[in-house]
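Left out: one protein chain. Kept in place: all the others.
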Amino acid sequence: MNQQARESAACSLEFSYAQTRAYSLELIRGLSAEDCQLQSMADASPLKWHLAHTTWFFETFVLGALASPPAPVDPRYKVLFNSYYIGVGERHLRAERGLLSRPSLDEVLHYRQQVDQQMQRLLGNPQQLAPLADLVTLGLQHEQQHQELMLTDLKHHFSCNPLQPAWRDRAPEQQSAAATARHSQYRSFAGGLCEIGATGNGFSYDNEGPRHRVWLEPFQLAERNVSNGEFLAFIADGGYQRPELWLSDGWDWVSQQGVASPLYWQHADQQWQAFTLAGLQPLNHAAPLCHVSLYEADAFARWSGARLPTEAEWGHAAESAPDLAGLFGEVWQWTNSAYLPYPGYQPATGAVGEYNGKFMINQMVLRGSSCATPAGHSRNTYRNFFPAATQWQFSGLRLARDS
Amino acid sequence: MNQQARESAACSLEFSYAQTRAYSLELIRGLSAEDCQLQSMADASPLKWHLAHTTWFFETFVLGALASPPAPVDPRYKVLFNSYYIGVGERHLRAERGLLSRPSLDEVLHYRQQVDQQMQRLLGNPQQLAPLADLVTLGLQHEQQHQELMLTDLKHHFSCNPLQPAWRDRAPEQQSAAATARHSQYRSFAGGLCEIGATGNGFSYDNEGPRHRVWLEPFQLAERNVSNGEFLAFIADGGYQRPELWLSDGWDWVSQQGVASPLYWQHADQQWQAFTLAGLQPLNHAAPLCHVSLYEADAFARWSGARLPTEAEWGHAAESAPDLAGLFGEVWQWTNSAYLPYPGYQPATGAVGEYNGKFMINQMVLRGSSCATPAGHSRNTYRNFFPAATQWQFSGLRLARDS
Amino acid sequence: MNQQARESAACSLEFSYAQTRAYSLELIRGLSAEDCQLQSMADASPLKWHLAHTTWFFETFVLGALASPPAPVDPRYKVLFNSYYIGVGERHLRAERGLLSRPSLDEVLHYRQQVDQQMQRLLGNPQQLAPLADLVTLGLQHEQQHQELMLTDLKHHFSCNPLQPAWRDRAPEQQSAAATARHSQYRSFAGGLCEIGATGNGFSYDNEGPRHRVWLEPFQLAERNVSNGEFLAFIADGGYQRPELWLSDGWDWVSQQGVASPLYWQHADQQWQAFTLAGLQPLNHAAPLCHVSLYEADAFARWSGARLPTEAEWGHAAESAPDLAGLFGEVWQWTNSAYLPYPGYQPATGAVGEYNGKFMINQMVLRGSSCATPAGHSRNTYRNFFPAATQWQFSGLRLARDS
Partner (left out) sequence: MNQQARESAACSLEFSYAQTRAYSLELIRGLSAEDCQLQSMADASPLKWHLAHTTWFFETFVLGALASPPAPVDPRYKVLFNSYYIGVGERHLRAERGLLSRPSLDEVLHYRQQVDQQMQRLLGNPQQLAPLADLVTLGLQHEQQHQELMLTDLKHHFSCNPLQPAWRDRAPEQQSAAATARHSQYRSFAGGLCEIGATGNGFSYDNEGPRHRVWLEPFQLAERNVSNGEFLAFIADGGYQRPELWLSDGWDWVSQQGVASPLYWQHADQQWQAFTLAGLQPLNHAAPLCHVSLYEADAFARWSGARLPTEAEWGHAAESAPDLAGLFGEVWQWTNSAYLPYPGYQPATGAVGEYNGKFMINQMVLRGSSCATPAGHSRNTYRNFFPAATQWQFSGLRLARDS
């Protein structure tokens, strides 16, 4: 990269940095310090922690990589706000993040400001920035990923309060409604020897590559995601009471947890309501089904005489038929593929190499993006992943079948 | 009671009410809303919850008993701030009290003000007050009991934060130090047919009575409570590694939980420190031992060639030898008596009858009071009670032996 | 003791030994090696283990105390068949006793024969026996205690088999029926300064003494134990659904475990049946209620407007009114007294001192004896003890009230 290109890239990165960091603060607008401290389960972190951890990422991996790194804003944050990077040292216990009344939200916001100032100095120095630019980009993608988790976690935190508080007057969940209530059509794909995975042009996580060949048999993919109304028919047909529709582990899960609907659904006065980021709302039958586990998605597909797509089918379709409705911005779509390395996968070097690879077991892949995903964070090759019983993510499904 | 006596009693109650309610607020001085929301375990409630629950008690049991009760400040608080009174209806789950960012601390303080105003109207009306005066007194005792819990719980909440925050510059724990480091002397008691329990003059909880006769064999009681220094000798002598010193359940507890010291003790750099309400402090060898379970108290007594006193021995001694050092204001003193009803015990009628009686199983009695007990809440006949494994209360011990 | 007395005592002990040891074998008559290996929960041991452990007791504590002890029958049994005597060394894990297919039942019976031969040699030598006679008696009492446990445990083991096997054609449980179906009468006791506990004449466990004075207020005790029919009225009145009848821990137990009847009761085809040692049988309304926890006993008593007796009340009544029906041989009777040491209690010295004292916490006392107690093992001062939630013992209750 020549001098001019480097300056232009730096300028663009400076703008992205400012924009991304500002959006995290926008998400907590209207929330109190008490709201930002809630932790309703070990898997869901307090919003205050997200704000601090994303800052810690820049301080540790970017500023920490400078020849003469600035003094840490507070050396105790090194342990407090490390999530799972063993290479970086000790970590505070995940399940106890909600017990940190200190540092206060004000102190965390001050921490953000301090690191932002240090980062701005770096972003304004193209030469110093150049070797670190990729890490800055990774940090911004990382912060966007946490922005979705902030909404996902907050929804769970608030759902535990009998007062059922709202984050906003209008729920993001309601903004996406399946284009039509008509029965979903299928699109056919011929398959054959296809390529999937990230090319390396533009940003991607290490787990999205390398781009590689896969053989696909002919298949069909639904034009849109499954709707709430369709899932109500599954419930009405006794779907949660019929073991033959479920994977064995899924049936155990349903039986032991007493699951009888997607997460956040409530049945009262003979109508269904759903808890949303705008509080309790009547269930919109035309909206895409959300907050189902893979077990529910799989049972619904079996009940429908269909199946879940594989990850490769989804990835190929997203490239060859980008006009399919609801690929992005509605719900993450469960695939029937385990989260495992692509052929030739190599984790990134250094501590950031812990980002993805070590989680490649016991999880299933979701593709697309959701109504909670920040703008600019969706891409064809994105591999999201969660255990099969996960409901609290913005997860739904799109049907597939053999041709 | 004649008119004048009634007015005087009302005036005194009004003063007690103002004083007791104000002290609860004094306890949170310097704490943030975030601090007041912490819940580190199901047994320990957020301070905000204590502030609201003690208010709920007056609103429900006192104001609610008026011929025309005022409208509730917020009808949703009826469920949210009920602790365990089944007679009053549904309750919010104990373990999830820390998930209530709403109502905010400000709203809870507003709730207190509203109820205080309503109570002040009642307290200023001697005729209306007369039939409810005993319930008001009960409510104040109840609030005092929660004031101790506020400090007890806050200590646990803060102890989970790696930053080890302090509540005050000077720790209540440090203010009581055993009078002397010399070996403790024993006082002899002749026993015989004694009376213990509340007489009914002055306030007492229902579980403290009726006053009744017990036969006591001659016994001896230590002049003071066991000190930290004495317990260090037990540790140094391998006390935690010698099964013959422990009750069977106690040995299981030590083994399975890996207990090797009283709660809040930390050994670092070859010296012992203790987490206190003033943060981490060097261990004061002369101070009374605190935060031990009954198992530890019992094992220490056995190691000392002594035993724990029974509740009746302690109660008799407190009446006949009130000059024993440290009966009150240092640590709650474990007895080797189970928390069971006195002969002839009858629970109070109505929902407040759930206060004590239903907990009379699987708990052991502690007597005296601690450095965290508010002034005016100590009495000879007070029966505190907790399961044998409890460490997080301000609990220590005083040795006894047969004469 | 002179020569003649010693010989006579030895002769009597030899007879007791033969009789007691034979009765253990009588209990397994008709059972297969497979039956004798069952372990349905950690608390209930296989019958084969009981047969071996009672033998181990003689080998370890009696033969092992000889000047030149015989070689152990199998040195590996020292660990395998130790129950909880830490002073004797390592123990095999209690919950894994059912995993010992080796040694086989035949080998365990051979072990019994070997030890019996060695014991017979000792019992035939009055001089050698004299210093060990008390330990032999303790061993026989110990074996009798395990004889009751053999039936108690076998009942639980068999109850887990859908085939519902029977031990005998006639159930011991059915042999005791409350004398009358009429409403139970109360007997009055004046109380005052009474003595309870073992005098030391005749055998008793260390926990039954020392005999000591207690002050009792006047009280009444039911003439007989509560019957199944009376408990059915409690169930019909919604007893298991009314929290106000229960101790707080009892209500949690009922709710979390879904308890809705005594253990082993089954409701089918609109009638109640009970699993017994003779298999499934129609419930006998006149028989004494059995297999209830202290929680159920306490709730029933509260529902009846009565209460459980204290241990001292029961003990005093058993001495002063031995004609009360069903004191022995029907069901163990829950008292509302915790299992704690009597004043002046000292555990026996040596490893057998672990027999009782270390269990004096978190348990409640039962008095009397049951239909499964072997002849000669009942006495006025016997203190049985179990945690409050225990149902699988032959436990019932007798009502008491204040005079």
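As written, the chains take the letters A, B and C, and residue 1 is the first residue of each chain.
Here is the rule we use: contacts are C-beta pairs under 8 Å (C-beta built on N, C-alpha and C of every residue); 3 or more make two chains touch, one makes a residue touch a chain.
If you're wondering where the values come from, they're calculated on a predicted model, not measured in any experiment.
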For the full complex, contacts between the hidden chain and the displayed ones involve A, C
Listed residues C:V88, C:L105 or C:M364, member touching the removed chain
C:L105
For the chain not shown, which residue from C:L80, C:L140 or C:L289 touches it across the whole complex?
C:L80
Quick one: which of C:D35, C:E313 or C:E330 touches the chain that's been left out?
C:D35
Would you mind spotting which of A:G139, A:G250 or A:G396 touches the chain that isn't drawn?
A:G250
Where the unshown chain meets chain A, residue by residue
84, 86-87, 193, 212-215, 217, 243-244, 246-251, 294-295, 298, 336-338, 340-341, 343-344, 358-362, 364, 388, 402
Footprint of the hidden chain on chain C, which residues?
32-35, 37-38, 40, 76, 79-80, 92, 96, 98-105, 157, 160-163, 165
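Quick note on the criterion: only the chains that are shown with their structure count from here on.
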So, what's the distance in Å between the C-alpha centres of chain C and chain B?
38
Could you state the distance in Å from the CA-based centre of chain A to that of chain C?
59
Mind pulling the chain B residues that touch 2 or more other chains?
none
